[in-house]
Structures are given as structure tokens and as C-alpha cells.
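First the structure, then my questions, so here it is.
A single protein chain has been removed from this complex, and every other one stays in its place.
As written, the chains take the letters A and B, and residue 1 is the first residue of each chain.
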Amino acid sequence: MSFSNKKSALKQGLIRCHQCGCIVQLSAIALEGKHLAPCPRCDGQLHTRLPNSFQRTAALLCSAFVLYIPANVFPIMIVTKFGVPEQHTIISGIISLINSGMIPIAILVFIASILVPLIKMLGLLILLWAVRYRWQRNMRLLALVYRMIAFVGRWSMLDIFMISILVSIVSSEALEQVLAGSAATAFAGVVVLTMLATNSFDPRLLWDRLGAQ
Amino acid sequence: MRDNTLNTLAYEACPQCDLLLKSEVVAVGIKAHCPRCGCQLYRPRHYSVERTFALSLTGLILFIPVNLLPLVGILVLGNAQEASLWSGVSTLYVEGLWGVAILVFLASMAFPFLKISLSLLISGHLYFHRPHRYLNVWMRTLQHLDEWAMLEVYTLGIIVACVKLASRTELKFGLGLAAFIALLLVIVMLTSSLDEYLFWRRIEALNKSNSKHNHLNR
Partner (left out) sequence: MEQPDYNAAPLSLNKRRELPLVWILPIIAFLVSVWLVAKSIHEKGPVITIRFPTAEGLEVDKTKIRFLNVEIGKVTAITIDQDLKTILVTAQINHSAEDYLHEHTQFWVVRPQIGLGGVSGLGTLLSGAYIEIQPGDGDDQSNFTGLSNPPVLKHNQDGRYFVLETDDLGSLRPGTPIHFHGINVGEVLNYKLVAEGGLIQLSAFINAPYHRFVRKNTHFWKDGGIDVSAGAEGFKVRTAPLVSLLSGGIAFEASQEDNADSIMPDNTAFELFNSYEQTTQITYQNSLKYVMYFSGSVRGLAEGAPVQLRGITIGKVKKINVEVDEHSTAIRIPVLIELELDRIKGIHGDFHGDFKISDHELVTALVKKGLRAQLQTGSLLTGQLLVDLDFYPESKPREILTIGKYPEFPTTASSLDQFSTSAKVIMDKLSKLPLNELTAELNKTLQSLQTTSAAATTMLHSAKSTLTTADHTINKAGRTLTSADQTLSAAQQTLSTLKPGSDMQYQLHQMLLELTQAASSVRQMADILEQHPDSVIRGKQQP
């Protein structure tokens, strides 16, 4: 099926409100200073495309990449047993799960805390690349990547939640204590930044250049 | 006026690829996708408003035990140590990881609560056909914070934490966990039953009739 004859809404002078989804004629919308007038249905701000989508996404993604290194290098959890501190990184936590025979759990944690952030960041990088260099192929695949990133983004919070439970449950005793390590903040930062990056990325940019040549 | 009617009702645009699409009335059980990028546009549900209203009411009630009762506990030398949603947040905060603490607080307590209460407000107004001037603000807020309420992920966190603890000590599951699971199911059902497309249309219709009504009154 070819969509070359079909045109995007914007090219036909229509704007889809990204909040309520209603279609507004660009010509019918008054300009209020620099911005467009609010959406007639939901009163939300109308944009032709998300403002500064590329730059924002790229900036957030870069910060996420930077934070990803300390998140994996530094201990995310410090378990003090009988006064002897033992530092756990994300990976060592997974290894200890494998060693105790909890392989499905280990796989789950591996996917949530290692695979998902990586996929998210690499996927966003690819999407940005595609926008920047105007890729015209595998558009459906790219759209799928975007949807997957958006869906899977929150899963990485698993480790953070787990630590918050462990910290509160094994904290006030003398024999054993669990403290959250510095990597927890970094890792939480990675999750939030990648989620924000995904939100600020406007997938419509991918399609805007289609058939533009 | 003529354009306006056409724009809002006769056409759709794909949120992901901005392809202009012809609007269609889709029966329940059929999903509408964008033909170009495959993005799911809408998926009409049975009694979306009624279900959302009932579920969000249930969720709001369940929210009380979930936050008051401990979720899991361990026995250490005969002493019970328990964790609740709030104790995790406060311990993280006390330990100085306020960033993580705030994030956990928002994701596990504040946003789920907001999500449920906003759903209740909106679906309640729609259910009783009561217009409200902030309906569209609420709906927009609901859409934005939707993905930041992460109770499902929290469930997985509980499971992994339990597995890590079970090898060392005796675990105790309280009523709080049962309530939590119930809340989780309610929230997931709520998310899947809330038909945004329908809600926006109903809100628009409600607002229009309201303004007409006001107009006539005037």
C-alpha cells in the first residue's frame, strides 16, 4: 500500500491537538503572540509539532547516557551484615539471584534494569538519527520502536521500588541493614530522563519528510 | 461553523504519523489502527464511563488499606519488621536520597492517587451529565500523569524484594499486600476501560450543551 498520495494533516492545513486529538483548521486558529490559540475542545496549548522536540530529546538522552555509567558502576545497594558492608551493583544483584536458583526472577530484573534502559536509549538514538538523516525506509519498524520505548519505559523503576522496600524492611535492626547506594539516584535519573526524552520526542517528525524530496 | 463541524467529527489524524484519516464509528470489539504506522487509534469499550466510574470508586476505597497496612514483613529473631508504601519513601528520605524518595513517592502514591481521583471526577461528571469548567483540564492532567503512576512496576519490585528476602528470613504477607494486589488489578482494569477518545467526545458534547444551555438562559 502506498501512502504517497495520502498527505499528512499538517500539509493539508489541519492540526491534531496532541492532547484531545481533535482536528483544528490551522487557518481558523488565531495566533496569540508567538503561540497558537488554545484548542477549542480541550483548552490545551496547540502545537503543529512538539516544540524543540529534537533538541530536547537529544539533550535529555545525553544526560541519561551520562548518568547510566555511574548507575551501573556504583553500588545501588549496600547490605551491612554484622557491621560488614557489602556493596551490590545492579549486575551483582542479578548474579546473586542466578546463584540462588531464581532464574526467572533474574531474567525479569535483567530485562527491567539493564535491557530496558539500554533499549530505550539506543532506540531513541536511532529515532533521532532517523529524523536527522531523514531515513525513508522501515518507517513502520521505527514507529514500532517508538511505541515500544514509550510502553516499556517505566519498567526500569523495578529496581528502585525493590530497593525502597528492602531499605525500609531491613533497616532498623542491629544485625543487618540495607542502605540505598549512590547509584540508586543515578539510576532513577536515567529512568526519569529517558521517560522525559521519550515524551518530548515527536514521532511525527519521522514522517514529515516522507516524500518531501 | 461548517468547517468546525467537519474538522472535529469527520476527520482524524494519527497521533504518531499525522496521517489524515476519515473518521468512522467503530463497533465495540474492533480496534482502529493507523494504516500507515500501525498505531492504535482507538478501541471502543462497553460502558466505558460506567466502568471507569465504578472502578475508580473501588480503587479509591482500596487506596486506604494499601497505604495504611504493611505490605510485607519479615521475622528477625522473632521481631517483625514491616514495610509499607510510605515506610520505603520515608526511609529513603531519611537516608538522604531525597531525589529517589520523591520519585518513589510520586510514582507509587501520589500519581496513582491522582489518577484514580481524576478518573473518578471525570467519569462521575460524565456519568451524571454534569458539566464542569475544569473537566478538560482534569482530562489533560490525567493523560499526562498516566504513565507516571507505576503501581504495576511496584508489584514486580515487591516480588523481587520478597525473593531476595526469602532466602534469608521468614516472610510475612499482610492484608496490605492483598489490598495492594486488588488495587493493582483495579488500576489496570481502569486504564484499559478508560476510552480517551470517547471521553473527549463526551466532554466536548457536555461542554457544548452546557454553553448552549447558558446561551439560552441568557
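Following the convention adopted for this analysis, contacts are C-beta pairs under 8 Å (C-beta built on N, C-alpha and C of every residue); 3 or more make two chains touch, one makes a residue touch a chain.
As the structure is a computational prediction, the values presented were derived from the model and not from experiment.
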Next item on the list: For the chain that is not shown, enumerate the shown chains it touches in the whole assembly.
Entry: A, B
Next item on the list: Tell me which residue among B:A54, B:L97, B:L184 or B:L206 touches the hidden chain in the full complex.
Entry: B:L184
Note to self: Looking at the full complex, which residue from B:C34, B:L62, B:L97 or B:L135 touches the chain that isn't shown here?
What the structure shows: B:C34
Checklist line | Missing-chain contacts mapped onto chain A | finding: 3, 5-7, 12, 14, 82, 104-105, 108, 151, 155, 173-175
Margin query: Using the document's contact rule, name the residues of chain B that touch the chain not shown here.
Written below: 6, 10-12, 19-22, 24, 26, 29-36, 41, 43, 75, 77-78, 152-153, 155-156, 159, 162-163, 166, 170, 184-185, 188, 191-192
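To be clear about the criterion, only the chains that are shown with their structure count from here on.
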Checklist line | Averaged-CA centre spacing for the pair chain B and chain A, given as whole angstrom | finding: 19
Item checked: Residues of chain B touching chain A in the complex -> 3-4, 7-8, 11-20, 35-39, 71-74, 76-77, 79, 81-84, 87-92, 95, 97, 99-101, 103-104, 107-108, 136-137, 139-140, 143, 147-148, 150, 153-154, 156-161, 163-165, 167-168, 196-197, 200, 203-204
Checklist line | Complex contact set, residues of chain A against chain B | finding: 1, 3, 6-10, 12, 14, 16, 18-25, 28, 40-44, 93, 97, 100, 102, 105, 108-109, 112, 139-140, 143-144, 146-147, 150, 153-155, 157-173, 175-176, 179-180, 184-185, 188-189, 192, 195, 203-204, 206-208
